[in-house]
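As you look at this complex, bear in mind that one protein chain is not there, while each of the others sits in place.
Each chain carries a letter (A and B) given by its place in the written order, and its residues are counted from 1.
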Amino acid sequence: MAQVVTSHRGPVTGTANRAKKRRPFLIDLYSTAVGKKYVMALTGIGMMGFVLFHMIGNLKMYAGAADLDHYAHFLQTLLYPLAPKGWVLWILRGGLITMFVLHLHAAWSLTRLNREARPVKYQSSRDYQIANFASRTMRWSGLIVLAFIVWHLLDLTFGVVNSEVGNMVQYEGDTEKIKAVYVSVIASFDRIPVALFYVVANILLGIHLFHGAWSIFQSLGWNNPRFNKWRRAFATGFAAVIVVGNVSFPVAVMAGVIS
Amino acid sequence: MSNTIKNITLKIWRQSGPAAKGYFETHNIPEITDEASFLEMLDILNDRLVTEGKEAVVFDHDCREGICGTCSLMIDGQAHGPQRGTATCQLHMRKFKDGDSITIEPWRASAFPLIKDLMVDRSAFDRIIESGGYITAETGGAPDANLIPIAKPIADAAMDSAECIGCGACVAACPNGAANLFTAAKVAHLNRLPQGQAERYSRVEAMVETMDEHFGSCTNHGECEAACPKEISIDVIALMHKDYRKAKFANRKDLARS
Partner (left out) sequence: MSLTDQLLAQNTVQLDSKIPAGPMADKWNTYKSDMKLVNPNNKRKFKVIVVGTGLAGASAAATLAELGYQVDAFTFHDSARRAHSIAAQGGINGAKNYKGDGDSIHRLFYDTVKGGDFRAREANVHRLAENSVDIIDQMVAQGVPFAREYGGLLDNRSFGGAQVSRTFYARGQTGQQLLLGAYQQFSRQVGLGGIRLFNRSELVDIVVIDGRAAGILVRDLVTGELTSHSAHAVVLATGGYGNAFFLSTNAMACNVTAAWRAHRKGALFANPCYTQIHPTCIPQSDDSQSKLTLMSESLRNDGRVWVPTNPDETRPAHEIPENERDYYLERLYPSFGNLAPRDISSRAAKRAVDKGLGVGPKKNGVYLDFSDAINRLGRDVVEERYGNLFEMYERIAGENPYDTPMRIYPASHYTMGGLWVDYELMTNIPGLYAAGEANFSDHGANRLGASALMQGLSDGYFVLPYTIGNYLAPMLNKPMPGTDHPEFKAAEVAAKERFAGYLAIGGTKSPDFFHRELGKIIWDYCGMERTEQGLEKALSEIPALYEEFKKDLRVTGDGESMNQTLEKAGRVDDFFQLGMLMCKDALDRKESCGGHFRAEYQTDEGEALRDDENYCHVSAWQWGGDPMKPVLNVEKLEFEEVHLATRSYK
């Protein structure tokens, strides 16, 4: 960003005559703030899809250990035998990681841009009119959710902080042992601080979504008087569904509803 | 009908130049009629300062009818002060009460370098318009004005965004110092009209990219709309984003010019 630090004096002319260097169009698009916001919105949609299906899948927990573990196995063997076991899941994970990295990079560079856009802060306190807690804390809610995801992976995916991960179980009628996911989840949430962290992080995720899921429409330019009034309702509803669904798991474990 | 408001305390930002150190200076207005406008209160203060041999507070202002867009001021943390849809020049003292303390700051953004006291340089807006905020129609060759009928809702929508007065409140109010509302208002005005179609995509591309050189990014807070004296809706920002996307994707052939 070319910073105008002092006021220019003297004549102004030919300001539009600068030759624009054109790069491959996706990079060109991503080089502007508006382009970065598209990327944030698109990756946001992708991750929203993940979060939604992740939550729906986890509802299997209420159907019992066998259902959840079979669901986990299903994911592990997606499109098998067309593709080798685990491959499709890793491709999906690869896509998710890419979206995550792009989302983070765009957020990081836009934050830097925005800091540069106002190097001298207001010296008196601002009286915000529309900007809400969610919109003004996106980077903090995002960072805390990021920290949670790291913990969550270490906990339930890689088992670094969860000794139950990696155990196998064979259910009646099955021909092979599959991963005992249910047990590790219960074990994780039996630790009260972990369960609380999970609850707090998901509430922050909800706050992040409350602004993000609305913001998508603006960033992508999906604006139509017919549905504009539903955009806020959609974002609120989506955030609520995710929060209620996700928070219910540790609460259910702590309350002993599932064990 | 007119009442007197007593004992107003003003905390006004003073800064003798771009490089100088700024500070808040406190002044008392013992009494003022509520019929006075906010800027008339500053006039009265300045008159007093000059008479006392002190330097008057520098602030931008001109038409005092809310249309020229020259006035600015961050008043108690709000661009153009506490009244919605109103530029500072049309803010009246009846919005304040006895004993109020009012803090006045210049607008702050790197694209709006400070000149003196409360005055900033908003030329970056002109750069955006120069890059594409126009319809190319050189004098002399225009067809009859009624040749192209324009549906009333379209003409009205174009007018809604054309009302922008270029005051910079959107940038001042934006937590990110973004100028998307200003830029989008012009894009929406011209891109909605049949006359503007020929340059629709080159316009939005040039304007967005020029905007990017000076300003922060839009994160959809909506503060700009709340501060806008013309209450221009952030819907225009969505329209600009859409047209920019189309410019980049659908019209690469047209744009493969350099």
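Observations, loosely collected:
Throughout what follows, a contact is a pair of C-beta atoms (placed from the backbone, for glycine too) under 8 Å apart; a residue touches a chain by one contact, two chains touch by 3 or more.
Just so you know, these numbers come straight off a predicted model, no measurement behind them.
One of B:66, B:175 or B:222 touches the chain omitted from the figure, and that residue is B:66.
Not every partner is drawn; the one left out touches chain B at residues 1-2, 16-17, 32-33, 35-37, 39-40, 43-44, 46-47, 49-51, 53-56, 58, 60-70, 83, 85-86, 90, 92, 94, 115-116, 119, 121-123, 125-126, 129-146, 149-152, 155-156, 158-159, 162-163, 165-166, 189-190, 193, 195-196. One chain is missing from the display, and on chain A it is touched by residues 7, 9-17.
Keep in mind that, in the parts below, only the chains that are shown with their structure count from here on.
Between the CA-based centres of chain A and chain B the separation comes to 35 Å, rounded to the whole angstrom.
The residues of chain B lying in touch with chain A in their complex are 11, 13, 18-19, 22, 24, 74, 76-78, 82, 103, 105, 108-111, 113, 115, 121, 123-124, 126-127, 130-132, 173, 175-178, 180, 206, 208-209, 212-223, 225-227, 234-235, 237-245, 248-249, 252, 255-256, 258. Interface residues of chain A, counted against chain B in their complex, comprise 1-8, 12, 15-16, 19-22, 25, 28-29, 32-38, 110, 113-114, 116-131, 135-136, 138, 211, 214-215, 217-223, 225, 228.
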